[in-house]
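Of the protein chains in this complex, one is absent; all others appear in place.
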Amino acid sequence: MTATATSPSGSTPIFQQKRQMPFPLNIYQSAIGRKWVMALTGIGLLGFVLVHMIGNLHIYEGPARMHEYAESLRTLGGGLVPKTFVLWLLRLGLIGMFVLHIHSAYTLKERSRKASDKADFIGGAKKYESKRDYVAANYASRTMRWTGPIILLYIIFHLADLTWGLVSSEWAAGDPYHNVVNSLSNTFIAIIYVVANIALVMHIFHGTWSLFQSLGINNPKYNKLRRNLATALAGIVLVGNLTFPILTTIGFINEDNRVCPPGDLECLVTQAEAH
Amino acid sequence: MTVLDSKIPDGPIADKWNNHKFSVNLVNPNNKRKFEVIVVGSGLAGASAAASLSELGYKVKVFTFHDSPRRAHSIAAQGGINGAKNYKNDGDSVHRLFYDTVKGGDYRSREANVHRLAQESVNIIDQAAAQGVPFAREYGGLLDNRSFGGAQVSRTFYARGQTGQQLLLGAYQALAKQVAAGAVELHTRTEMLDVVLKDGRACGIVTRNLVTGQVQSHSAHAVVLATGGYGNVYYLSTNAMACNVTAAWRAHKKGAFFANPCYTQIHPTCIPASDEFQSKLTLMSESLRNDGRIWVPDGFDDSRSPNEIPESERDYYLERKYPSFGNLVPRDVASRNAKTVVDQGKGVGPLKNGVFLDFKAAVERDGEDLVRSKYGNLFDMYERITGENPYKVPMRIYPATHYTMGGVWVDYNLMTSIPGCYAIGEANFSDHGANRLGASALMQGLADGYFVLPYTIGDDLAGRLGDAPISTNDPVFTQAEAEVQGQTDRFLSIGGTRSVDWFHRELGHLVWDYIGMERTKEGLEKALSEIPALEEEFWKNVCIPGSGANLNSSLEKAGRVADFFGLAKLMAKDALDREESCGGHFRSEHQTEDGEAQRDDENFAHVAAWEWNGPDSIQTRHKEELTFDNVALTQRSYK
Partner (left out) sequence: MSKELDLKLKIWRQEGPNVDGKFETYEANGISEDMSFLEMLDVINDNLITTGEVPIEFDHDCREGICGTCSLMINGQAHGHEKATTTCQLHMRKFDDGDTITVEPFRARAFPVVKDLVVDRSAFDRIIEAGGYISVNTGAASDANLTPVPKEASDTSFDAAACIGCGACVAACPNSAAQLFTSAKLGHLNLIPQGQAQRFARTETMVETMESFFGSCTNHGECHEACPKEISLDFIAFMNRDYVKAKVKNRKLAGQK
């Protein structure tokens, strides 16, 4: 395109693709392509959140069943593959999705920031001198750039707390029930979990609706359902995930009737088999 | 004696255009790139001409004072565009459209031009549909038509109430395509302030960049004015705020004859003004008259709400006076009758300046849903502006200036009396005679731009192969630049006490009162004495704050209003000299017993084209005699 047009003051491009990368990377060069990647990885991550929550419901079956569930994840794929092989594949996939999701989100935000004269780092474009009235943008959509980083920090904490055992000295490898109760009995940590999950749910609420737009899945026949689906998913995750910290804090989930000592894996296995 | 050569081709009316297309000089495709053409204005006519000329290979520069070509006021046309396609099988034909247009123009237009317009009307529809203009369609996927403005056949293509917008976007997009291809150089926010002549030929223009104030010259082999009409001389009109006569008027001052300035069209269905700060009037599509009934209360100064006035005390004056056409009488008839009843003191609304357009019967007959499907967006617009709901309360309407049939005189090639300078669209005078039919403005703008000028411009250019454009350093340019700069400086130094808008408003009052819907000898003479007095005060007492080196809308308006003064005087002069009534020009002295326009075909079947004689003397009136070989001159009757 030759731009021979002469506009008196004109506006200069803020972003220019230096060169077209080969397919399919060229899709990722564009903002719309990045939104598409964000939506697809969002679906994957959303799937993980749901599965994770459902799996965690095993906590209501006691320490032994919880251990059994945790063990079953490690032996996914049965005898066909080495132990934890499939789990690691899934983990790598998850990490990949996280990286792509975060990278596209960050770079898109940077583009939008450049597109406005006055923009702040996280909140996006704060363009106007006067008070800005939002009409359609809801709290969830406007805070995606806050809830995202909160979720990221939370995940790191969550891993440190329950996977790596870096937070508590009473952490016991292979005994998730104990670790969860131990951690969440601390009111402070429970509050972190509650807050982080609320952020997660808000993120899901806007993200689920948004991904349909980004992917161009649009048909007046079911457009209304998109909002309903977003609300339903957010609601399920909210209720499911919040039960753990809340019920632990009020003492409903506890170790009072525990048979095996914490971290005694053999005992847990026997217990589960006896069931 | 006449100095006007209309260059109408020989032959039977139906063959003139084809013969002409064959006989005009052609420019070899390889040579077209050697010619530069300036197009001023980017509305339907300008954008379509610029796109078409550059597709042919000419080097085109487009100038618009808007921030984008898409803003031009063609965008506001609502109703539709005529095309003699006969898709409805109701007996339409090119000849019928031609006949209706000449008759509608009250026999004051050139037969040959009108026939050409009717011929090209069908091509416009094809072109626009191919560009993706979303015309209304029937369920079979084919184009829909409606009858418009009292036409006896359904030949109007429409795109909801936004036909002008969609056609303009089509032309704008065609232009954008050429801009992207590097074939058109687009200058936005740039106003043309003079035409430059060398040895009697147009060789370029002088512009002012509205953002930086820079005055600059541009040279070319041909200059095309597509700058629209001068309806804003009335101050209140349905034109956009920036519509003006400046380009046409400055060309007039350089030698282009100005034809029939007194032919102005008043549109009967506009929303009446609500207070003195009203800045413009909003048109409600004429299609409303298909279903609405126009009435006023029988009594004078009736302040009851319309729904309280019983049927027996209402005067459906159009249905009473014109039983066969009723509410669908032509625009000028509907307008004049509204003025009559309002002048009698039967006007409605807070300022008593309107008549009712009532949809009660339509809502009762067809149901509110059907009425909404036809006129929903118009009703919404009315409610936004007035705060009244037209489904429940009758609309108030009053006539307002809408279109100007007069304009720069052009020959059959659309060339003005300045060689190398062309005028197309509403800016010229050529096709509508004394009155324009509904849905014909879009047709004329696009016919000129897409299908006429691209052929006829070659006739003159072919002979100029090898001539380089005049350098912009030539004294003719530097002198013109100095004059433009001089006027700017003069405006800024007056330092008076009144705003440009104040003068414009006062001028508008005078023009509306004396050269409006009904004109009298005394009124016109009064106008000729009062306008110069106001003009004199303008040059002494106008106040233009700010500088000439950045955006200054007062300064822009001052130049335009200065030209409106000159035009207003010429309108009065033209109206005074035309001792007859025809179309949009109604002289009270010349009416039939029924109060209809009384033409004088013996003495006035001609175009009055005015020649500039310098600022201190009045223009000379030239005549181009009109001959009617194919249409019988009749007295219009809508009884």
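Side notes on the structure shown:
Which chain is which? They are A and B, in the order written, and residues in each are numbered from 1.
One rule holds in what follows: contacts are C-beta pairs under 8 Å (C-beta built on N, C-alpha and C of every residue); 3 or more make two chains touch, one makes a residue touch a chain.
Quick caveat: nothing in here was measured; it's all calculated off a predicted structure.
Contact with the chain not shown here comes from a single listed residue; of A:G216, A:G235 or A:G251, that residue is A:G216. Of the listed positions A:S30, A:T187 or A:T231, the one in contact with the omitted chain in the full complex is A:S30. Contact with the chain not shown here comes from a single listed residue; of B:A129, B:V393 or B:L534, that residue is B:A129.
Considering B:R71, B:K374 or B:R519, the position touching the chain not shown turns out to be B:R71 (whole complex). Of the candidate positions B:V27, B:A45, B:A240 or B:V631, contact with the unshown chain belongs to B:A240.
Listed here are the chain A residues that touch the chain not shown: 1, 3, 5, 7-11, 13-17, 23-24, 26-27, 30-36, 108-109, 111-118, 124-125, 127-137, 141-142, 144, 206, 209-210, 212-218, 220, 223.
For chain B, the list of residues touching the undisplayed chain reads 48, 51-52, 55, 66-73, 75-76, 85, 87, 123, 125-132, 134-143, 159-160, 162, 164-166, 169, 172-174, 176-177, 179-180, 186, 188, 211, 238, 240-242, 274-275, 277-280, 282-283, 350, 380-381, 384-387, 450-451, 454, 495, 497-499, 501-502, 543-546, 550-554.
Throughout what follows, only the chains that are shown with their structure count from here on.
The geometric centre of chain A is 62 Å away from that of chain B, both derived from CA atoms.
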